[in-house]
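So that we are looking at the same thing, I have put the structure below in structure tokens.
With one protein chain withheld, the remaining protein chains of the complex are depicted in position.
Residue numbering begins at 1 within each chain, and the chains themselves are lettered A, B and C in the order written.
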Amino acid sequence: MSKLWGGRFAKKTDSLVHQFNASIDFDARLYDEDITGSIAWARGLVGAGVLTAVEAETIITGLEQVRAEFAAGNFAFAPDDEDVHTAVERRMTEIIGPVGGKLHTGRSRNDQVATDFRLWVMRACDEMQTWLADLQQALIVSAEANLNLPMPGYTHLQHAQPITWGHWALSHFWPLARDGKRFEQVQEQAAILPLGAAALAGTAYPVDREFLAQELGFTAVSPNSLDAVSDRDFAADFLYAAAMTGLHLSRLSEQLILYSSAEFGFVRLDDGYSTGSSLMPQKKNPDTLELTRGKSGRLIGNLMGLLTTLKGLPSTYDKDLQEDKEPLFDAFDTLGLALPVMAGLIRTLQLRPERMAAQLEPSLLATDLADYLVKKGMPFRQAHGAVGQVVQLAEEKGVALTAVSLTELRSISELFGEDVTAVFQIKTALAQRTVKGGTAPAALKNQLLEAKQALRV
Amino acid sequence: MSKLWGGRFAKKTDSLVHQFNASIDFDARLYDEDITGSIAWARGLVGAGVLTAVEAETIITGLEQVRAEFAAGNFAFAPDDEDVHTAVERRMTEIIGPVGGKLHTGRSRNDQVATDFRLWVMRACDEMQTWLADLQQALIVSAEANLNLPMPGYTHLQHAQPITWGHWALSHFWPLARDGKRFEQVQEQAAILPLGAAALAGTAYPVDREFLAQELGFTAVSPNSLDAVSDRDFAADFLYAAAMTGLHLSRLSEQLILYSSAEFGFVRLDDGYSTGSSLMPQKKNPDTLELTRGKSGRLIGNLMGLLTTLKGLPSTYDKDLQEDKEPLFDAFDTLGLALPVMAGLIRTLQLRPERMAAQLEPSLLATDLADYLVKKGMPFRQAHGAVGQVVQLAEEKGVALTAVSLTELRSISELFGEDVTAVFQIKTALAQRTVKGGTAPAALKNQLLEAKQALRV
Amino acid sequence: MSKLWGGRFAKKTDSLVHQFNASIDFDARLYDEDITGSIAWARGLVGAGVLTAVEAETIITGLEQVRAEFAAGNFAFAPDDEDVHTAVERRMTEIIGPVGGKLHTGRSRNDQVATDFRLWVMRACDEMQTWLADLQQALIVSAEANLNLPMPGYTHLQHAQPITWGHWALSHFWPLARDGKRFEQVQEQAAILPLGAAALAGTAYPVDREFLAQELGFTAVSPNSLDAVSDRDFAADFLYAAAMTGLHLSRLSEQLILYSSAEFGFVRLDDGYSTGSSLMPQKKNPDTLELTRGKSGRLIGNLMGLLTTLKGLPSTYDKDLQEDKEPLFDAFDTLGLALPVMAGLIRTLQLRPERMAAQLEPSLLATDLADYLVKKGMPFRQAHGAVGQVVQLAEEKGVALTAVSLTELRSISELFGEDVTAVFQIKTALAQRTVKGGTAPAALKNQLLEAKQALRV
Partner (left out) sequence: MSKLWGGRFAKKTDSLVHQFNASIDFDARLYDEDITGSIAWARGLVGAGVLTAVEAETIITGLEQVRAEFAAGNFAFAPDDEDVHTAVERRMTEIIGPVGGKLHTGRSRNDQVATDFRLWVMRACDEMQTWLADLQQALIVSAEANLNLPMPGYTHLQHAQPITWGHWALSHFWPLARDGKRFEQVQEQAAILPLGAAALAGTAYPVDREFLAQELGFTAVSPNSLDAVSDRDFAADFLYAAAMTGLHLSRLSEQLILYSSAEFGFVRLDDGYSTGSSLMPQKKNPDTLELTRGKSGRLIGNLMGLLTTLKGLPSTYDKDLQEDKEPLFDAFDTLGLALPVMAGLIRTLQLRPERMAAQLEPSLLATDLADYLVKKGMPFRQAHGAVGQVVQLAEEKGVALTAVSLTELRSISELFGEDVTAVFQIKTALAQRTVKGGTAPAALKNQLLEAKQALRV
């Protein structure tokens, strides 16, 4: 039975229940935010005439000592510390005496925990931005170094049209930019101060909430106290942004796993980013990529868990909400490894241009062949059909598209002429796609510039 | 076997496969966006020198006729129409002849479908805003009409502190404001034009993509063509925003279901918003609220489905992405009923102040009793304990908190005095919570104003 | 306002509410089960002395006529038909007159809908078994035809050890066998009769529930009437079994997509199971496989949706439960296409042994090389290390494992002898794995037999 709320209780909490209810195992991680929040609250209480300046200073000194103990790793938990808020207040009061009991005036754990958690999310978003930018930087470097290195482009995992490594690497830059944008929006949403909502109805003391917001780096004050203690949108938003980041990493991983297979062989992972087999001595496995892909499941699971927990809850605080923290901590830790590891993997990745070149076969240029006919005046839909027949002919004969003779071509369409051979150049095909976002050298140069600028912001 | 791509195929598609692959059953819904997009593309092709102005006009006339047929409900689908894009082009070409075959020059279904779908999402977000605002309006009206009507406030579904109906109704206004914000962000994200990316590498024709964006109401042009045909973030974002809206509705529903139970009895649903039982003649069931709560599962399921589908896909287009549309259509239709129905339910809801009053019992004021001691100088933590003892005493005697005698109170703390009776006034308790977001009349008046302003924007 | 329950209502249901509440759009699909269930109930009411035999026969005749109308596709829905149960009773009463009003005696829609839905699930499980068995059959045929055709085996998508096509094809047989087992268990769970539970408390008429169960093919009678109207475990079980089937199909699809890529080239999809591109004339895309993989998301989403809907509901019937049917219908329809399509695809799949052979390079035998050392007395852990050095040496020299000279081998371990060349035979490697489940010919023959037997059951 907690000293925090035990006055009216005749009987101790069952010990299994205590263990079930306790959150200290995971919310100890919030000690810093809790203490920062409490210091602001103490100052707020001075403004409200509840504490004298001296009392507040005593409390703040006590809190800072508790912070130091946590930071040094020698904070001693007591068996009754059901959560970090209880633990901090208990220890602070041990240090400074009964005046510590004044800190919780006009505050509830409901608004306190919401404040701490929002502070944590605001900081976590900053970390995310750093990790994302680091991986984006690695992709830019890789793109720049091989901006015009030709490789086959795929749709449906089938050879489609030639692209370049730079084009491909940047195609994984932009999804991360969207992730960054999402975490920005999460941070904005998190930066609404709940402190002062008390249990649900608003504190009964004239604390200046705008002052509290400023002290703590919040940009606004929650407009409704019932909603303030109830709202976990910011937590769901964070998990959604993390799940999307995970998805983007899983898509990048999938491709690099393919590209590092014996059959593709476009890239070779650095030894530092591969692992071996306990049985098969030759194996060099893309474990980090597979784990990254696998962990997208975990990130989605975390989101789904919280959404289900929130479903159907009445407004204000219900204890179900205690389930909000662990999935965020897990998502943060997961991406806190996956993103830097991916950045390192990209930085040390060896490309194998000769293996890419080996796959640059003529059928990748079939669209260009149709465009050739279009330029000679044939409507595209008809040109597509004609080239389809050429492809089928080549396939029946078991030869490459380039080995179909002009006579044969002309039997399909009279528009084919001697100049058709000019079509079968990878370089020419690449150079055609000059539109913004396209695979032509100039377009890629611009895109690279745009990416660098996006990152600088 | 489709005329669209069949040139190279020796054999017809298996009929079950045709049925499996076809998306016409659901994507016919995109006919308007598809035609709008194609008209812009035709104009773009004029700029690129692919079409003459006359050819473009012919094509546009044909497309407008197809649009009219769809709008009038007499568009005749052909068995080979595998999707709306095929159907529109097929019919347009029937109408205007072979020149129609020029429309698809330099375009792929990959960028075409992404464009159509983004246009649809941009419009859908507008509808969402309207529906959300309508429900918010209904909540404002309800709040204003009963701004200071006292009712018990709950945490953990236990009596906590007195609040008012206005306070409660507004607590469901703000989550919807966050939903509106989210749909705004979805719309921004959707408004990036993919058209011109062609299959994956960028179109080979010098089409002015900025011009296309302007024509179609997009605010920017996608920076990378591989990403352009691959990116479904906007679809996931939409489903996430819808899932959150669903959660907020489920929480509102849960409370109104409780409030309309015989035991609470705080509200009575209008007959138009209730249904009966096939067996029990007396029943008046909150079916609409239950369905709304139930449908939050469906909305979360839609999100989960798409996230899983996206997981592990390589970049550019894979056919898996065809699974993107149905969940969005379903989410849109679900909220397109749930939001207006909830607005109507709120507008016709009858409040029962006498039933609320019956639950306003003295223990709701225990915090105020502790505050009384605090004001007399006792540290809050100690005051909380003292009042806990008072509560336990009252419970043991089986009486209300107000029935504990002053002598008994003083046996617990000497700070209790004659003036303690003043604490036991609901009105006084309400009036204390004057901070922003609190339950005092002035604070609520301000909050109402803030809500009205938020809605106007 | 429904005639079914409208007696006590003063006002008509709002029309949007009617649309929101109505389930007739999707539950019309249950007409056959509803009529079958009602016929049994009519007979039960005779036993209970509620209906005379003549009345029951009149009712049954009416119901059979309704069934015929539905089957012929000319059942005329009325605007007030909110669900299939209402529609059937309404029409039956139109046909036979007021005596039809006796059918619903002692029954509620709560137990009626649970009965109908369980009947549907019981039938759906039978269909699933047929579809699963058909695909399993296709895999058996493919395995048998190429039981010992060597191909590279992969772990981590890296070359691991040689296996055979038969071994691989059967590796996709057994997961489907587990799916079949799961649907069997679903069917068992569904076959518990809820009819007689009435709204929640049990019917007040002495209907023989065991008789009803027998009439309808249920194997047992629900033990608790509150649970009977509330229990949707069987629906969740069905969705879970469907999601697992979808996962197994997605894993099979993923591999066949890889195997049909230009880089692997192990298989060629039949034209009837491929589709083309609207832009790129050469494309032959594995759309059906990609869609199958993509739809695993939808199936998981359906499960997620229902689980979330069920979460936190009190026992007995809540209208939220109306959300139970659509996901099951969707899962059933999805697999009802995906399974037969996959079976057809497997049956028409062309193997390309020469492309498989091209990938059977010596490093696949590194484990066998380690085993060679083990047989000469070296502990495995040490042998693994030694062969690792051989692999590294070969890689540094840029040669195949077989091109490392005996001298070089002996510099790593003196245990290498002339006989080492015998190791480098794919056939020998395959023949070594004779344990049950292994890739040796005899083991595969047994496995094939076991698969055939499993299917026959």
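In this section, a residue touches a chain if its C-beta (ideal position, glycine included) is under 8 Å from a C-beta of that chain, and two chains touch if they have at least 3 such contacts.
In this text, all values refer to a predicted model and were calculated from it rather than measured experimentally.
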Touching the absent chain when the full complex is considered, from C:Ala243, C:Met280, C:Met356 or C:Val404: C:Ala243
Sole contact to the chain not displayed, among B:Ser171, B:Gln187, B:Ser222 or B:Asn285: B:Asn285
Contacting the left-out chain in the complete assembly, out of C:Gln185, C:Thr348 or C:Thr402: C:Gln185
Option touching the unshown chain, where C:Asp231, C:Glu263 or C:Asp287 are the choices: C:Asp231
Residue among A:Pro281, A:Pro362, A:Gly388 or A:Gly438 touching the omitted chain: A:Pro281
Touch list for chain B against the chain that is not drawn: 152, 155-161, 257-258, 260-264, 276-287, 290, 304, 307-308, 311-312, 359, 361, 363-364, 366-367, 369-370, 384-385, 387-388, 390-391, 401
Absent chain, residues of chain A that touch it: 1-2, 4-14, 16-17, 19-21, 85-86, 104, 107-110, 198-199, 270-288, 290-291, 293-311, 318-323, 326-327, 337-338, 340-341, 344
On chain C, residues whose C-beta touches the chain left out of the figure: 3, 5-10, 50, 89, 93, 98-106, 110, 153-157, 160-163, 167-168, 170-175, 178, 181, 185, 189, 196-207, 209-210, 221-231, 233, 236, 240, 243-244, 247, 250-255, 258, 293, 296-297, 300, 303-304, 307-308, 310-319, 367-368, 371, 374, 379-382, 384-389, 391-392, 395, 430, 432-440, 443, 447, 450-451
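As a convention for this text, only the chains that are shown with their structure count from here on.
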Sites on chain B at which at least two other chains make contact: 4-10, 104, 110, 198-199, 293, 296-297, 300, 303-304, 307-308, 310-311, 318-319
